[in-house]
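Shown here: the complex without one of its protein chains, the others still in place.
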Amino acid sequence: MTTTTKNRKIEKIPQENILDNASKISIKEMDIWYGAFHAIKEVSMKINPNTVTAFIGPSGCGKSTFLRLFNRMNDYIESFHFDGKIKIDGKNIYGKKTNIEELRKKVGMVFQKPNPFPKSIFENVAYGLRIQGIKDKKIIAERVENSLKQVALWEEVKNDLKKSALALSGGQQQRLCIARTLAVQPSVILMDEPTSALDPISTASIEDLIFKLKEKYTIIIVTHNMQQASRISDYTAFFYMGNLVEYNKTELIFTKPEKKQTENYISGKFG
Amino acid sequence: MKLKEKIIELILQFFASITILTTVGIIAVLLFESITFFRSVSIIDFFTDTQWTPLYSEKHFGILALVSGTVLTSVIAISVALPIGLTIAIYLNMYASKEFKKTLKPFLEILAAVPTVVYGFFALSIVTPFLQSIYPNLETFNSLSAGIVMGIMIIPFVSSLSEDALSAVPKSLKEASFGMGATKFQTAFKVMVPAASSGITVSVILAISRAIGETMIVAIAAGQQATFTFNPTVPIQTITSYIVQVSMGDAPQGSIEYRTIFAAGLTLFVFTFILNSFSFYIKKKYQEKYE
Partner (left out) sequence: MNNLQKNKLIDNAFKTIGILFTYLGILILAILLYKIIAAGSSRINWDFLTSLPSRKPEKAGIYTAILGTLDLMMLTIIISIPIGIGAGIYLEEYAKKTKLTTLLEINIANLAGVPSIIYGLLGLGIFVRFFNFGGSILSGALTLSLLILPIIIVATREAIKAVPSSLKEASFALGATKWQTIQKVVLPSSFGGILTGIILAMSRAIGETAPLIVVGAMAYVPFVPHSVFDTFSVLPMQIFTWTTRPKAGFAIAASGAIIILLILTFVMNGVAVYFRNKWQKKLGN
């Protein structure tokens, strides 16, 4: 218990200084458990709109668990429970009136491994629209095209829209999955190590894409790759053993970390 | 939207609960008719009398006569299926190539897919005459032929379940035995079979359960004479073939003949239930061991 109290002190970062806009997401004193395992310990943070925020930390530090809180993907795990508040656009997303499906339309997610449906390229992107009950073929076709253009996949696949998405390369599949998310027109996109299964060239193209998407979306990305975090993110949060150790502007985290643990991690002494 | 989701879940839940209703229904039907049956027949007679003659004018209700027939055919079936099925399982697991296993599997599956009425025909019109050519005193209806064919039917069952059990044994055990210079035969019987014994036991118990519940082979080939005997060459009757015999006739509802099939059915259900539960228990324990 004493260590937790100590850590709680560490977490208190003067967030007002680093957040210059009204926050898009705010989390207050969040604890997460899986059964008896305390996965996230009293984390508080705010995230600005139209920024890229990177969550870094060694595996098992709780960063993916924390990310899945934002679109309630943890709901399906029976042993999951939490204590704390999380608001997106000022609304409590775990409130009684929250419609999970609505929330997930607003908060999109891209996963670690590309996971296209075993359907055609077109149907993959159209999926989110069809489940909303949109039937107008023109609207669907338009949105599919726009989404594929946003991820720079349109030119590569425009003649093969009916082909199975499984025939695409890994990098193309991941861009397709991003397009699928964009088609639903979210305002937040969660990315759970989106390039960890990809080759360096595909990774670079996804990173470029993330940089561009920032103009329209708020992006939170979990990554193992510290170079990636420093290249693409505006803010970086370092997690360790369920604690948010340090959260600051990316350049500050990587040049002048305040905490010894952060410094050790980014300099590769552990992890 | 929320309501629709909830309704769908309730419908699916209802579908799943039909399986519970089935079990409840089986027990209720068997108990209900049996209780009425035991109002007119003493339970002690039921379990101790060795004559079963509900269809004759002088009625006896000794289930032992049917149980002996059931046990006799099942014992014959298992003595055919166990050595052959287990040998096939060991051969496939230890000796045969992967390709051979792959080509053979569909054949064993076909053997398991042949309807039992066809096996019954096979027993009566092919196996019995063949056995009679060796042993002329064998009667036309007998438990030997029915039991052997039933055993053949169960072979794929024993071999595939036992093979699964052998495959589940950690490879390291097999390699350790080979590493000490053991032959495949020694490894099979000194290491693999003991290590897979619970899985093999499960396959045998399930095979027994299959055998005592099997109906058509015995109804066609074993005869319709409820005799308390363990002689495999004479006609006998099993619990299942008795139920068939009554059903083929027209026992009026509410008559004592009609009720006997439920009392006989209850006896059969209790036997198979105990065997199935026992195998389930062993399986549970054995899964824990490997996890």
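By written order: A and B. Residues from 1 in each chain.
The working rule: a residue touches a chain if its C-beta (ideal position, glycine included) is under 8 Å from a C-beta of that chain, and two chains touch if they have at least 3 such contacts.
All of these numbers come straight from a predicted model, not from anything done at the bench.
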In the full assembly, spell out which visible chains the left-out chain is touching.
-> A, B
Of the listed residues B:I8, B:I35 or B:A176, which contacts the missing chain in the full complex?
-> B:I8
May I ask you to list the residues on subunit B that touch the chain which is not drawn?
-> 1, 4-5, 8-9, 11-13, 15-20, 22-23, 25-26, 28-30, 32-33, 84, 87-88, 90-92, 95-96, 104, 106-111, 113-118, 120-122, 124-126, 152, 155-156, 183-186, 188, 206, 209, 212-216, 219-220, 240, 243-244, 247-248, 253, 261-262, 265, 268-269, 272-273, 275-277, 279-280
In the complete complex, which positions of subunit A touch the hidden chain?
-> 71, 73, 76, 78, 101-105, 108-109, 111, 113, 115-119, 127-128, 130-132, 166, 177, 180-181, 184
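The definition used in the following text is that only the chains that are shown with their structure count from here on.
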Provide the C-alpha centroid distance between subunit A and subunit B, rounded to the nearest whole angstrom.
-> 56
